[in-house]
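Everything below concerns the one structure shown next.
What you see is the complex with one protein chain gone and the rest in place.
What follows is subunit A.
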Amino acid sequence: MPTYRQTLGQETFRFDSLARVMAAASPLRSGDELAGLAAESELARVAAQMILADLPLREFLEEVLVPYEEDEVTRLIIDSHDAAAFAPVAHMTVGQFRDWLLSNAADTAALKRLAPGITPEMAAAVSKLMRNRDLIAVARKIEVTTAFRSTMGLPGRVSSRLQPNHPTDDPAGVAASIIDGLLFGVGDAMIGINPATDNVPAAIALIELLDDLRQSYEMPTQSCVLTHVTNSIEIINRGAPLDLVFQSIAGTEAANRGFGIDLAMLAEAHDAGRSLNRGTVGQNLMYFETGQGAALSANAHHGMDEQTVETRAYAVARAFDPFLVNTVVGFIGPEYLYDGKQITRAGLEDHFCAKLMGVPMGCDVCYTNHSNADQDDMDGLVTLLSDAGCGFFIAVPGADDVMLNYQSLSYHDVLYLRESFGRRAAPEFEAWLEKMQIVDAQGRIRAEDHRLIQSMAGRRAALPA
C-alpha cells in the first residue's frame, strides 16, 4: 500500500493509505472522530487536502478503497465505469478537476456527459477540496431530470414529498395531513408515508388509501409507503397499486447486508416495479434514502470516512435509474453529524456528489432533538440547497414528524421556496393545482377553499364526525 506524505513548514504528515488521506481531508464531523479517522489536527487536514489536490483522478480507478473481490459495490463502481465519458478529465489531478468544475467550460451539457465517468471516490475527493460555495456553484449547473407521473429536476422547479406520517397509521390522521399539504401545493414529488407498523398488510392498506385519493382527484403524482424492498415485491405480487419502490441503501456490501439487501434484490424489485407500467410521463420508479453515518453505524465502513462511503451509495442508486434519492442528512444523530454546521456541510456535499454522478438527489433537511441544531439551521440549509438547484425536499406538517420524532421542513418552507425564490412545482402538478384552484393563474397559493377541504375529508369515511 502506498504511503502519502506532505510537508508543511517543519512538519511532515504521513498517511498510510488512500482511505486515510480521504478521511483526514474531510471537513471535521463527529462520525469520523467516533471512528478514529478524523484528521489529528487542523494542519493535518490541510496536508491531506494538499495530497489529494495533487493526486491523479485515475488513482481512484487503480487504488480501490474496498477490495474488488470482497465487495459488490466496488465491483459495480469499477465494472460500470464509462471510460469514454471520463476521457475529458482523465488527465487531471483532483485539484485540477476542482478548478475545471468551477470554470465556465464545465457547463450543463459537459457535466451531463461527464457523469457516467465519475466514480463515487472521485466525487468525494473533489468535494473535500471545495468550500460550501463551490459545492453550490457547481451543483447548480447540473441538471438531472427523471419522471413517473410528474417530472423532477427541471430548471427553476422544486418538488416536494408530502410526508403525512401518523403514530398509528390511522387513515383519517394520514388523510388530514395530506389535505393540509395539498393546500400548500406540496406533494408533486410524491406522497410518501413511513409506516408505524411495518408489514405487508399494513402497507397495502396505506397504498390503497393513497391510490384512492390520487385517482379521485386525478393527481399527477406518485405514492410510496416506505417499507423494505422485499415487502414491496410481495405487495406487487399481491396486486396492490404500488407506484414507487423504496429502499434505504449504503455504500458497501456489508452495510447493505445490514439493511437486508443486496444488488440482486434491488434489481428484482426494480423489475417488479417496471412490470406494472404505472408511470405516465416516465418509468423511473426507485426511491432511495441514504445518509452519512449509515455504514459506520452498521460497523461496515471498511476504514472509510463517512462522507466517502456515503458517495458509494450513489453508485448503487445510479444503477437502478431512480426516480429520486434523498439524503436524510440530520436524522442519524449527533454522533455522526454533531451540529448545524456539520449537517449543513454534509447536506451540500451529498447533493453535489450525487448530482455530479448523475443521480437525482434531494434532501430531507432535518435534525433530531439531541443534535446541536435547530430550525434556524434548517432555514439556512434549505436556502443554500435551493440556491444549489436542489430539486426535491421532504415536508411534514409544521416541521414536526409525529411518528419518527424528528424535525424536517414544513409545508410552509416549500411555500417559502416558491414565494422567495420563484421555484415552481413540477409542470404536471402545477397544472393540476391550477385546475383544482389551489393556486391562481400566477401559480400563487390562493386563500384556502373550505369546500375542497370538506370534499377531500369526505373521501375518508373514517374521519371523525
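The definition used in the following text is that a contact is a pair of C-beta atoms (placed from the backbone, for glycine too) under 8 Å apart; a residue touches a chain by one contact, two chains touch by 3 or more; residues count from 1.
Assume contacts and distances are computed from a predicted model.
Enquirer: Name the omitted chain as UniProt records it, choosing among "ABC transporter ATP-binding protein", "Hydroxyacylglutathione hydrolase", "GntR family transcriptional regulator" or "Ethanolamine ammonia-lyase small subunit".
Expert: "Ethanolamine ammonia-lyase small subunit"
Enquirer: Which candidate, A:7, A:41, A:280 or A:405, sits in contact with the chain we can't see?
Expert: Going through A:7, A:41, A:280 or A:405 one by one, A:405 is the residue touching the chain not shown.
Enquirer: Which one, A:54, A:107 or A:374, makes contact with the chain that was left out?
Expert: The one listed residue touching the chain not shown is A:374.
Enquirer: Using the touch definition up top, pick the residue from A:100, A:217 or A:259 that touches the left-out chain.
Expert: Answering carefully, the residue with contact to the hidden chain is A:259.
Enquirer: Can you name the residues of subunit A that touch the chain not displayed here?
Expert: 30, 33-34, 164-167, 170, 172-177, 179-180, 259-260, 297, 331-335, 338, 368-370, 372, 374-375, 396-400, 402, 404-407, 410, 412-413, 415-416, 418-420, 447-448, 450, 453-454, 457, 463-465
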